[in-house]
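As you look at this complex, bear in mind that one protein chain is not there, while each of the others sits in place.
Chain nomenclature is as follows: A and B, assigned in order of appearance, with residue numbering initiated at 1 for each chain independently.
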Amino acid sequence: MLEVSNLEVAFGPVAPLSGVSFALDKGETLGIVGESGSGKSLTAMSVMGLLPLSGGRITAGSIVFDGQELTTLSEPAYRRLRGGRIGLITQNPMTSLDPLQKIGPQVDKVAVLHLGMTAREARARTVEILGTLRIPEPALICERYPHQMSGGMKQRIVIAMALAADPDVLVADEPTTALDVTVQAQIIRLLDDLVKERDLSLVLITHDMSVVAQTCDKVVVMYAGRAIEHGPVGAIFGAPQHPYTQALIGCIPKGLGQDEQLTGIPGTVPTVLNYPKGCPFHPRCPRAQGICATDRPAHVTQGDSAVACHFPGERA
Amino acid sequence: MTSMTGTAARAMAGFGNTSLGRAFGSWLGKIAGGFLILLVLVAIFAPWITPFDYAAQDLMNGNAPPGWPHLLGTDQFGRDVLSRVIYGARTSLSVSATAIAISIAVGMTLGAAAGYFGGLFERAVMTVVDLTWSFPDILIALIFVAIIGPGLTSTTFAIAIAYLAQFTRLTRAQIVRLKRETFIEATINLGAKPRHILQYHLLPNAIAPVIVVGMLAIGDGIVLEATLGFFGLGAQPPTPSWGAMMSSGTAQLFLSPWVIIFPGVVVAVTVIAVNLFGDELIRALDIRDRIRGA
């Protein structure tokens, strides 16, 4: 459905993304996980064709969606795709809705624009979608303004907008980060159900390894603009090969009680402006040797997984 | 404790240097800033650089056009226009700068107290201050002239009061914004007294936008001083002031236009330079939002 290979992005002389590859089938959920500045949101923007807005461009690699190459697509063609066959759910539901417009018209617009529906047809569709998202009294909600609704409800509206044009792929950028834990669980459940019922492909961008473990089929672990490891969740969580993936999992309490010891990863998370040379993780890596500081490791494929490390292997 | 204040002084000097340096970074900043520095130097060294005594009359040589030895000509009494413009810079700059300094001192104190203590006190201060803002500047000047008579003292107080509201409001807005910052709460939680919070955290962090707005206000103050001088409410003869010179030039507008043109041009160029440099400073300090927010 969606295949990204060796994606490289540049903003002027800065290259915040390089060597990102992953593939996503119909009905699959792919997690892109990483810390701040790892390039995970940039990956989403690249897929959505939104890079030119902020002055970035794709310098290498390809994005193929349903057999169509997207990196060379014209902007008008991209506009039909974006919000149409590829839906986007943004991080902050508070700012992704127009505060001056009622909910109904905001959601209707998508179907009018992408499916060529009349206003009346679009409204009927909006009410139906809001209903499937378990929003109580959808017809009434259409007449409300965003400020009259809670954060979780607003996020549901944003999801409804992403669904309105009946997309094949949903890209969700930190859809639950701004929400409370119990509301987060509800939204995750909702996304899960949508993927199953509509046979959607979901790209879930998150900083939270636990959310990935809970929802995703595959995962891409990103660090400093590189996809350092990717594969099926079972393999990545069960037997991570990259020292960063191992350390990241070790940073999360597992509820084992007294036996557990969180260690953290020494050093600081690099920002785009100071990505290290060679393997980007080498300054914080317990396994790093001379070669790690100079040569960038290539991806080594092993079954369905791949890892970019000079010394891959399970934790000693 | 002395090492503490030493560190602070060094930090402040470094801070000022870099932002000032950045304000001079663009060619606009260089030209505007250069002109202002020149103007201040000219005002300071006026007695040494003026070719003639600003008050010396030469009635035989009145209304002489620009040329030699009177580069910018003479006025109806034969006084050298260049010398009077140079001395006028002294009057204009010192009156405006003194007035704005008073305004900042009073405004920052009132604004900081209002912002910090809040409540009824804040309301009372802000109401009075807003009242001063609602009077036209000229009217305030007239009140002072009525009380203490025309002259530079009235002008200074009038300008100071005219800009008081601006500095009070700006400072109060800064303090209210800063009070919500975590480091203020953290410092209170260390056991700091209000005085410590104000002196070491709130005021130092609030001062940058106030200084920049003060700088811009000096430009406006120069215009206001010239206006009051033009109406005869400011500097009294023979003290040269740009406004008073223009006023006296109106009588011979067509006979000797240079008497009114040169002070007018200097006022305009000075105000433009002040504003351009102020803008550069705002950009260099990155405080545009904070000034607009006031």
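Throughout what follows, contacts are C-beta pairs under 8 Å (C-beta built on N, C-alpha and C of every residue); 3 or more make two chains touch, one makes a residue touch a chain.
The criterion applied here is as follows: contacts and distances are computed from a predicted model.
Q: Out of "ATP-binding cassette domain-containing protein", "Succinate dehydrogenase", "Bifunctional protein PyrR" or "Rieske 2Fe-2S domain-containing protein", flag the one the UniProt entry gives for the chain missing from this complex.
A: "ATP-binding cassette domain-containing protein"
Q: Kindly state which of the options A:H207, A:R296 or A:R315 is in contact with the chain not pictured.
A: Spelled out, the listed residue whose C-beta touches the missing chain is A:H207.
Q: Out of B:S26, B:S94, B:T132 or B:T187, which is the one that touches the chain we can't see?
A: B:T187
Q: One chain isn't shown here. Among A:V47, A:L70, A:A172 or A:I188, which residue touches it?
A: Reading the full complex, the residue touching the unseen chain is A:I188.
Q: Tell me where the left-out chain touches chain A, residue by residue.
A: On the side of chain A, residues 35-36, 134, 150-153, 180-186, 188-189, 192, 207-211, 213-214, 233-234, 237-238, 247-255, 257, 260-266, 268-269 touch the unshown chain.
Q: Even though one chain is hidden, which residues of chain B still touch it in the full complex?
A: 1, 3-4, 7-8, 11-12, 15, 181-183, 185-193, 196, 200-201, 204-205
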